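This report concerns only the one structure given below.
In this view, the complex is presented without one of its protein chains, the others remaining in place.
As written, the chain order gives the labels A, B and C, with residue 1 at the start of each chain.
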Amino acid sequence: MVDLASLRPVEGRASAAPSDRHARAIAEHRRSRGLGVVFWLSASWLTLVIVVAAFAPLLGLVAPDESDWMALKAPIGSENHILGTDPLGRDVLSRVIYGARVSLTVGFTAPAIGVGIGLVLGLAAGYYRGWVDEIIGIAIDSWLAIPGLVILLLFSVLYGGSLFMVCLSLGLLFIPSAARITRAATLTCTGREYVIAARALGASDLRIITREVFPNIIWPLLAFVMIDIPIAIVVEGSLSFLGLSVQAPTPSWGGMISEGREYLEASPHLSLVPTAVMFLTVLSFNLAGDAMRKRVSGGRSGAI
Amino acid sequence: MRYLLGRVQRLLIVLLVVTFSTFLLVSVLPGDVAYQIGGMDASEAEIAEIREELGLNQPVVLRYLEWLTRLAQGDWGRSLLTGESVWSMIIERVPISLELMLLAQVMALAIAVPAGILSAWRPNGWADRFITSLGFACVSMPGFMTAILLIYFFSLHLGWLPATGYEPLSAGLWANLKPMILPALSLALVEWTVLMRTLRAEMITTLQENYISLARAKGMSTTRVLLAHALRPSSFSLVTILGLQVARLLGGAIILEQIYGIPGIGRLLIHAVYTRDLIVIQGCVTFFALTYVIVNFLVDLAYAWLDPRVREARAHG
Amino acid sequence: MNAPARTGEPFLTVDKLRVTYVLDRGRTIQAVSDLSFALNQGETLGLVGESGCGKSSAARAIMQLPRPSDGQVTLGNTDLTSLRGRALQQARRRFQIVFQDPIAALNPRHTIRQILAAPLEIAGIRETCADRDARLISMLERVGLNGAQTLERKPHEFSGGQCQRISIARALILNPELLVCDEAVSALDVSVQAQILNLLQDIRCEFGLTMLFISHDLAVVRHVSDRVVVMYLGTMCELADADAIYDRPAHPYTRALISAVPRPDPDLEPNPVQMVPGELPSPMNPPTGCRFRTRCPKATERCAAEVPTMRPVRQGQMVACHHPLVGA
Partner (left out) sequence: MHDRPPVLEVLDLRTAFPTARGMLQAVDGVSFRLEQGRTLAIVGESGSGKSVLSRSILGLLPRNAETGPEGRVVLNGNDLTRLPERSMRKLRGRQAAIVFQDPMTSLNPTMTIGSQIVEVLIFHMGMTKATARCRAIELLATVGMPQPATRVDQYPHQLSGGMRQRVAIAIAIACEPSLLIADEPTTALDVTVQAEILDLLQRQVRERQMSMILITHDMGIVAARADEVAVMYAGRIVERAPVRDLFHQTRMPYTSALLASIPQIDGGRRGRLEAIGGRPPDLVDPPSGCSFRPRCRFASDKCDMTAPPLAGTGQHHFACWHPL
């Protein structure tokens, strides 16, 4: 297979009126590199969920924890409860919307914490090597040795269900993978000649890290963060499923699914509605992230 | 051989770091276990006496060292609540979790390997797009959601498979396997995507290599090029990811064990955490760390077998 | 072309340079052992040898990237090997390097302005944007590029030859005294190579540069160098004026190397290889005594027993061989 890179044409002005062959080639290339309809579909669903969750109080919804004793376990489509109510008479639609707040906050803050700390560790390990690399390596290995959920269990039991603690403990879970990706990217980057050239110019380590290494490793890392967001939402869902995430009154998707489990037979929508919403949101994050990664890495994405 | 000794030494350090940090974390747990034992109405004196008897007042480091020395002699300690030996509790549950994990991994691999090869053969072709989007759908469906849906269809509606319960092997192979199919499937549905994507990414890079062009130039058929030439050099990171998953799955199936009512290690751990049973928590975490260490070691050996260059480097190392 | 070696005393002296790489746990490789030479101001020394002979490791050691394991490198009257930290970073202005792969030597994320401004920023030269741009544009014009059009663009928009010109501009912007070219033209096509070689000649005279030219291509080295060092498996075989070493090689390895180069003339029959066929010995356990003896047609017991030392065999020609080809 001839590698196209070796045939890289020298810069030249694109011909004024590209013949149809050129136009076809440019179009084909743009399509494979473009973001595509899948991206726009998922992006629009995500914006909808974010906007609705952010402005929930203004939407004039019934309060998520207000019980309407008149309509217990109302089916979908009853008059003032479009998506019906749960056994305590609380409106399913408003609970799903307010539940989104929990999932999205966790979804964005946890990877941010994880990648933030992972970035620093990875950079230090990849750039300074030697004993720094060894110690950070052992720390990461130990962190991976304890199954993630165990840490979450201990943390949630220790500090109870505050949203902040869930984000923090979940963030800690993302540190090892982020550190490994950064370390690998830093290692390849410091091997390249432009870093050695910077050293030859007398640049200090700090300058090399900030000006030469960082701009080159930020892209693979950002692409990787896009994978963490859906994972964070899923893990938060599992936690609230076990009742270890935010405590009872505040609604969360996982909690709703767990509560709806007993009534699967009679009114399955109690579990299935939050399941569907969560699935669509997580799927959109994944698809949007993959489309962007394709754009960044030039067509052959699919890195884990 | 020196390389392998180096690896073992490093993994032992990891083991120590893990056990000590868990011990530290656990001993800070609020809601002292003494209350659990003494019951809510126990008097202060009784509580103090229980704490003394269980040695909870000694400084953490001393308790850890004491626990470690006893572990070294094979005594995993006794559960503070039931007094049952931790080791027997773990040994009793290991085969169950192990069976669940192995079944899930076999299913995951059976789907992931062919899918990975197929999608890597024609990147961005129709097969690749279909498999990748299917993968995203499975990844977007967390384990407990798949579990609920599977139960909803296969056991509630169709009634083919039991939703919960566990039959030991002694009750016959099919009787044992039957309740295991749904949990293993819901686990496999999430894990296969990660394996597939790793293999796909690696295969795509391998298929660009010169020795693949040479294989085609030798007149080898496409299937032979994919299987005999490209698969093995692309399976290195697959083995690593598999190793990580095996270690994680042993503890990670906690939720599924909860939903499907399978008495695995995961449930033992959850129960121990709720009841603040320090010694059992410590025992479980040590067991997980041990499996992680052993699996990592096996992955290293697999590397040497798969990649002759590594085997060569280590023979000198 | 041969800029007269103006001042008598040597400008760059390398004394017993040794570079050792530590493999995992205790096994080491001697990439360079006992390299010594002196270079006068404005002179160009060619460093030639096959891959694995340590020429690139020597170049990096001279540049203190990283510092050599042993031996001394003095530039003018400063001993570079003893400099540390800030002092070394300050001194780096005086010696610069150009790499083999033109594209990899430029940060893909930076514009050409950022790349060329970096040395000025590191050296702490404060000036207005206008002055700086003017300085950058004039340097780009000096290396044969259209300055104004180049500043805003990124490395991937340029061909190999153009990127190498940018690297040279970056190296020259602080007016260095020594320029090390590590296989600077090996990755380029013949026509582009000729352009860069001509450019190197022009700037050498204009900037009064002393140059160290490392390459595996003997024809290019002869074209560029005043004197040439031939290396084999980390050791020096021969050091002499360019014409002397090519016309009357004294070391059997030099003769074998020169005769193996195919000449672009169909009437010449390809010379038989004047070496014992076989593989390059592994640098981990090099042969005892003279390292070339396992492939040398004239090897004797003495070659195995005693390590040959560099000694003069003719005016301005030194060789490390017990049986030099005198009068060849």
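The rule we apply is simple: a contact is a pair of C-beta atoms (placed from the backbone, for glycine too) under 8 Å apart; a residue touches a chain by one contact, two chains touch by 3 or more.
All of these numbers come straight from a predicted model, not from anything done at the bench.
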Which displayed chains the unshown chain touches: A, B, C
Per the touch definition above, residue among C:270, C:297 or C:312 touching the missing chain: C:270
Chain not shown: contacting residue from C:161, C:234 or C:289: C:161
Residue, one of C:174, C:260, C:307 or C:325, that touches the chain absent here: C:260
Residue ranges of chain C at the interface with the undisplayed chain: 1-2, 50-51, 159, 161-162, 189-195, 197-198, 201, 216-220, 222-223, 243, 246, 256-258, 260-270, 273, 275, 277-280
Where the missing chain touches chain A, by residue: 1-2, 4, 6-7, 9-15, 18, 21-26, 28-30, 33
Hidden partner chain, residues of chain B it touches: 122, 209-211, 213-221, 228-229, 232-233, 306-309, 312
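Criterion: only the chains that are shown with their structure count from here on.
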Centrality ranking, top chain (CA atoms only): A
Top chain pair, ranked by number of contacting C-beta pairs: A-B
Inter-chain centre distance, chain B versus chain C - centres from mean C-alpha coordinates, in Å: 54
Shared interface positions of chain B, touching two or more other chains: none
Contacting residues of chain C [partner chain A, same complex]: 63, 65, 88-93, 96-97, 99, 101, 104-110, 118-119, 122-123, 157-159, 167, 170
List of chain A residues in touch with chain B within their complex: 1, 3, 32, 38, 137-139, 141-142, 144-150, 153-154, 157-158, 230, 234-235, 237-238, 241-242, 254, 257-258, 261, 264-265, 268, 271, 275, 278-279, 282-283, 285-287, 290, 299-300, 302-304
List of chain B residues in touch with chain A within their complex: 10-11, 13-15, 17-18, 21-22, 25-26, 28-30, 119, 123-124, 132-133, 136-137, 139-145, 148-149, 151-152, 156, 194, 197-198, 200-201, 204, 207-208, 212-213, 241, 244, 247-248, 250-252, 254-255, 258, 266, 269-270, 273-274, 281, 284-285, 288-289, 292-293, 296
